[in-house]
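Heads up, one of the protein chains got dropped from this complex, but the rest are sitting where they should.
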Amino acid sequence: MADWDILGKSFHLVLQATLNGVLQGGLYALIALGIVVINKASGIFNFAHGWMMFIGALIFWQFYDSPPSDTLLGVTVGLAAFLAVTVVFTLGITAPRPQADPPPKTKNRFVRVVHYWRGQQLVPQRALMFGGAGLVVWGLLVFLLTQSNWLVLRGAAAALIASVLIGLLVERITIRPLLGQPVLTAILMTLAIGFILQGVTQIVWGPNDHKLDVFKAEQPKASENSSKPPAATGTIVVPVFTFETGEAVTTETKQTVGTGSAPDYRLKTASWLGNDLRLKRFLVWGFGIAVATFVGFSLFFQYTSVGLALRATAENQVLAESVGLQVRLMLALSWAMVAVMATIAGVIQGTGGTGIAILVIPYLALRVFPAVLLGGLESITGAMVGGLVVGVVEQLTVVYIDTSAAQQMAPFVVLMIVLIIRPDGLFGQRRIDRV
Amino acid sequence: MRPSGVYDTNYIQAQALFRTRVDKWWTWIIIGVLLLVPLLSKEGPLGLELVSLSVLNIMTTGGILLISVTGLNLLLGYTGQISLGQAAFMMVGAYTGAVLARQTSISFMFALPVAALAAGVVGLAFGLASLRVKGFYLAMATLAAQFIIPWAINSYRGDWVNLGKGNPLPVPKASIFGLHISSNVDEYYLVLVFVFLTAAAARNLIRSRVGRAWISIRDNDLAAEQLGINVFRYKVLAFFVSAVFAGIAGALQAHVTRSVTDTSFTLETSIELLAMLVIGGAGFPLGPLFGVMFFMVMDRYVVDSLNEILQDELPKLLTFLNPEYIPIGLPHFILGTLLALFLIYEPRGLAYRWRILQAAWRLRPFSKA
Partner (left out) sequence: MKKFILLLVFAMLLVMVAPVVATPRTPDVAVKVAQDGHTECNEDLTGETFTYYLFGDLSGPFAFISQPLLAGLEDATAYFNERGGVCGAEIEIEFGDTGGSQDKAQEFWDEFTSREEKPYMMFMFGSADAELVRDQAVDLQIPILLAAGSELALYGENGDAPAWTFAIIPLYTDQLGNFCNYVSENWDSFGIEGDPVIGHLSWEGAFGRSSDTEATRAYCESKGVGYAGAEYFLPTTSDVSTQLDLLVGNGANIIYTTSLASGPANVAAAIAGAELGDQVVMAGTNWALDTSVMGLGGLDTNGIVGSLPYMWWDELDNPGIQIISNSWAVNRYLPAGDDATAQRAALATRNIAYLLSFAVIDGYIEFMTQAINTVGYENLNGAAIYDVFNGGFDYSALGGVLNFSYNETNRANPTSRIGQIQFVEVEGNVLPTILPLNESAMVPDLKVGGADVVGE
């Protein structure tokens, strides 16, 4: 099979490109999933998704890469998280008293809140259970944030907390005031959120790109045939020259040089394909996480009561509210989930060759749009399939035409064809219009 | 919302260009002021410096954007079709205008309509998707234009014009009837003429049969079909007209900046155009004007002045931040915050608020607004 040709390209190359496409498609799907979930929940197309990816990745990096001495921030965030967890769980540990007073006839919010809490009584079993769970979660988070051995977990814990908070904050401050306003206004609001997040990331983390050295080589590889200069690793030194000393003083810094990327995973196919098939490490992980997220969300939406409530909310907010669903809570929940998904996608791209680059991560979300539409705006399966299709189409176009065509034309041509055949995307909801 | 007592008693009144005398006066006053502005600048005959050249340039840029946003208003505000490809259609106009000006001896007066038409035809092609696709899916079909058109332009590999390779195209100075457009004032008047023309065209379209068909499609396309309106034809027409406006704006931009690059017509530009329209109020005649004015004033003046204040103050307040980073992120942060605040407090756009204020003025002293 080593000498098979497919339309003039070697079988191995085509297979390799398809494989790359599937893996890249996994990343696209993960990003698309986030956009779809928001759209499902609140009917908003989220232009800020890329910037949510970016800020999430930067927070991950901050906790992954900073030396263990910089934990003050970690503890602060941990405490904030504790607060959040506590507040959430105390809401669940009380129940209404049997004989409650009638509600006061005032609009004063303070009076109403006091009245609400006076009408509640503690449920000891729940308090024990939830309080215990809260403590455990809090302890775990603080432990993760302050330890210095499992850096990935530390970064993940911080990014998880931060992105949940960001999601809730975004929903509360910007999206909720727009409930009931025209959809386009809400969509533009996501644009404003994008601007704000861009500003915040640059003010806090500066203009430089950051390396996320998760998939790093074990040790620098000695070059076999001296085609490269020998390389040292370890702490970076910087020659500090001043006229006062009159010479350069070699000074150690707190930075270390990265050992470089780990080699791709290899499938030993050289015997029958002529060459090994390679799998990019960060994309394999991305693909795995995308599949897991996909399965998780499908089950969540299908089989849990919260998922059902979310679906109902998405279907019709007014109706959902009228049957007693807490629509605003549902929206907050979906934004928090999407912020977490965005962070995951941002971190995965950050571990790739580009690092956490401002030219890459925020704008990657724009390139995923055709994948979202291809699958259908409301379909989680669609996001997955759309991502994979776009990934594979792109890579095969690279092989058969060139990169420019692959990235700027091919996905859209496929999208146009699909939309003409199926106007609501592959798995989108068929809308029945009534006059 | 008209003053009480102004009723349309026949179709001619309903379709009138100016329904009340106040409308008419306002229009002429605005036209007059806009015509007079450059005379107060350094390049004017009086040599006054009441209006700085930078203000004039910003107004020129704003005028170009206004033409494009007016086109978008016809499509989105009146026909209800979202487009994310307006910048791409501007690009078609800009490149057509540039190529014609460079490679042929066609005068600007003929090159511009050709450029507009070219943009219109491309817009129409992408608008064909509206036969099947609706709503946000349609927006994404137009998004395709935003990627495919730059790709097509950059992929050109002929000898006729030095296009491909993403190179910027230098554009020669335009001349109209032997008059060279070279100074900032010339450019201002050139753009102003087209702003008037397009605004009048848009106004006339809206009060004609076409406009009424568009509005009925926006309000309910199925009902419109029942009424015997050829929905598809009018949708495609809206795409065409909107792209023609974009093409005019693009060709003007090419001649004003005297250089065309694909980097000035990105997806972000499209989204910003959409933002301007929504801020101003989609579906209101004055919406584009308000939106562009608001965006330009905010982007060019408010953000700058807030930026200057905060650049000095923030490092003192937030000492844990690197003071060198603050000026980098601040402009975006301020712009985003202002935009968010605006959307929260004025979600239906400035033109809507304008109407409320007008009504409030008439009802004074009994109004609450």
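The letters A and B name the chains in turn, as written, and every chain counts its residues from 1.
In the analysis below, a residue touches a chain if its C-beta (ideal position, glycine included) is under 8 Å from a C-beta of that chain, and two chains touch if they have at least 3 such contacts.
In this text, all values refer to a predicted model and were calculated from it rather than measured experimentally.
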item	value
Identified contact with the non-displayed chain, of A:His49, A:Arg154 or A:Arg281	A:Arg281
Absent-chain contact - pick from A:Gln121, A:Thr251, A:Gln302 or A:Asn316	A:Thr251
Per the touch definition above, residue among A:Leu122, A:Leu179 or A:Val237 touching the missing chain	A:Val237
Residue touching the undisplayed chain, where the options are B:Asn167, B:Asn204 or B:Asn230	B:Asn167
Candidate in contact with the missing chain, chosen from B:Asn220, B:Ser259 or B:Thr337	B:Ser259
Absent chain, residues of chain B that touch it	42, 52-54, 57-58, 61, 154, 162, 165-168, 170, 182, 184, 257-259, 261-264, 300, 322, 324-325, 327-332
Contact footprint on chain A, counting only the chain that is left out	10, 13, 16-17, 20-21, 24, 27, 66-67, 69-70, 202, 206-211, 213, 216-217, 220-221, 223-243, 248, 250-255, 257-264, 278, 280-281, 283, 349, 352-355, 357-360, 363-364, 366-367, 395, 398-399, 402-404, 407-408
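Quick note on the criterion: only the chains that are shown with their structure count from here on.
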item	value
Chain B residues within the chain A interface of the complex	76, 82, 129, 132-134, 136-137, 140-141, 143-144, 147-148, 150-152, 154-155, 220-223, 226, 267, 271, 274-275, 278-279, 282, 321-322, 324-326, 328-337, 339-340, 343-344, 347-348
Parts of chain A lying in touch with chain B, wherever the complex brings them together	45, 47, 173-174, 177-178, 181-182, 184-185, 188-189, 191-207, 366, 369-370, 372-373, 377, 404-405, 408-409, 411-413, 415-416, 419-420, 423-425, 428, 431, 433-435
